[in-house]
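Okay, handing you the structure first.
Other chains of the complex are left out, but the ones given are in their true place.
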């Protein structure tokens, strides 16, 4: 099929195509709007995204001592978000049998419960319930608070970004392993060389090879904080050559990722709309 | 059409093609020289660009205390530039009906007045007139002075750069949204992790998640000022892994933008001149 | 040939293809598993990789004063790794005549012994034996310890990365020489200019042109530690223009390397499997 379907999301078509839907099916479609989502399903989708965004913002803002005065408000928003996510989680469990890959009945629900996205959903609400048992102002309590940020990953469900990234990592895994291997080898070799030549001049900073590696990563990624740098002439020569080499090598994984990313996006675009050969009219999309 | 039209801008052709132009049309052509601009129209174009350049330079130089002695000169140049831009603005308003998209008469003028470029033109002269009402040496006065720099955007009218950038952003909006989303997610997650592991060691620097985000942006873009960096071993491990990942992810939007930019420029070149097959003489441009 | 051979590494085929192998051949295949490695050969391959990894980790960890208490354990692992590598080295020498390029008999062994990979293998074990003659805590002893890290290069034998990098460097040597030449010329010219304009203001930091070059490399690679930077207005202007130019020029070798790398990987993939046209079944690989 290579007809150019209009991109605007076909707001009305959802209601005519499937006239007889069970309630479970309707709830499932509300939670997982497909290509032909109805306007209500799209609206609900935006609502969930909004709750995630607000909830993540609250986690971030709650960490600011200046905003401690708003803490009661934050707590209320947090509670609302967690109840919302809890209902969403249970609804997803209930409607899991609608997804073919998991199978029907309780077995399907159990299988779904251990899928990656279901675990992320659970992780997004669990800290709230666990925090009820922890004393406030303890390390555990603070870590639980921070851990709520796992909700950022819930965006992945509503946006294709994480899926695309995953497919890029998969399709380019060979190139990435090779180039990341080269990068890591350069970090290890460079850091060891710097440890050898700078240890005597700066015994505290280049105290060991792992400590040197902090210099290596910060330098070869060109971050260059300035907390660690060579002071001896031979150290500067080694660092200079390393960083000139490093700029070239560190561009490899980034370049491979960028290339794979744009290729993957072009491919998924092609699959959506299809592209016809201008001569024979046959589809040009790769199968 | 794939004839190779000579690139030099066809200085003389403008006068023959349209022998009967109204005054309004002539003024409009002076302000908006098209492909077949007459030499006078081109000269006037260069003049406006020059006034913008000088006027922007004055805003920059006027901020230097060392050059306070030249302030009277700067004020005179500024006044001339503003009067020049004011006449230009009024002339553009008057000739707006010549542009088909806005329609004729006062309705067309009103519609034009609310277009982006007209608002930029207005913003370029307004601070001068408003400053007459403000006391000098107040914050408002200084902000008004700085705001005059909006004139830099007037270049966009005389140069295709902003138009091209806009089209690139539009055509690649999907890829850019996905990759910028990934970048922001990495910043938020990384900064929160760093807040969790470094807050106890550096309670002032990593005082909250937003404060941590300053570290996140400065590090993941590889700027690395050195005002904020981890000091604990676990913080350095988290930062090292983050920045190795970040170098790859942050190259995504830049790569997509660069790819779209050169593609867009190639496309606009193709449309201008066209390219013929050297053997059969048929157009090679994609359509 | 463009049949899609299954990627999983053909675990069983090795035993049927060559029913009559000499012991020397068998040992050689164990050390150098080809495309059609048997499961035992693959297992042994993983084992060697593991020993290299553990041995490199020990070199890194042994440099940490905090882990001095584990030194006896590290020494035992180190001794085991060296004996393992020694046996491997001797076995490789013994089986060298199986590799056609070196020729048979002792002449082949001698030629093999002076090949790059054999020298790396020797360098990986030599420091251990030499250290027996050196007093501990001397500089020589420490350097010998660090030199053991040359084992990282042994990975190159078991992974295609170094081979690919080598071929990229070879195929793009012309472009790389030109672009690296431009980069070095920019470093020299920029550093000399900075020496000329900043020497009077910072006689200690910009003490000579080579000292200036440390600034040049750190700045033009955008590392920017912050230990050396211009303070005078003219120095900042020179540095600003240099770094704006430098960002463009320094991306050249990285871009060429990345381009060559992905091209080389695509080429080696094509050669392995080939790609058929889905319609006519003919090979689509370039030849």
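Read from first to last, the chains carry the letters A, B and C; within each, the first residue is number 1.
The rule we apply is simple: a residue touches a chain if its C-beta (ideal position, glycine included) is under 8 Å from a C-beta of that chain, and two chains touch if they have at least 3 such contacts.
None of the values given here were measured: they were computed from a predicted structure.
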Assembly copy number, counted for this structure file with 3 shown: 4
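We take it that only the chains that are shown with their structure count from here on.
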Chain pair equivalent in interface to A-B, over half of contacts matched, among B-C or A-C: A-C
Same-site or different-site touching of chain A by its copy chain C, using the half cut: different
Where chain B and chain C are represented by their mean Cα positions, the distance between them in whole Å: 44
Chain A, residues touching no fewer than two other chains: 213, 222-226, 250-251, 255, 259
Residue ranges of chain B in contact with chain A within the complex: 174-175, 178-179, 181-182, 185, 188-189, 192-193, 195-196, 207-211, 213, 219, 222-226, 229, 236, 240, 243-244, 246-252, 254-256, 259
Of chain C, residues touching chain A in the complex: 56, 59-61, 63-66, 142-143, 146, 149, 152-153, 155, 159-162, 164-165, 183, 213-214, 217-218, 221-227, 250-251, 253-255, 257-259, 261-262, 265, 269, 278
Chain C contact footprint on chain B (complex, rising order): 222-226
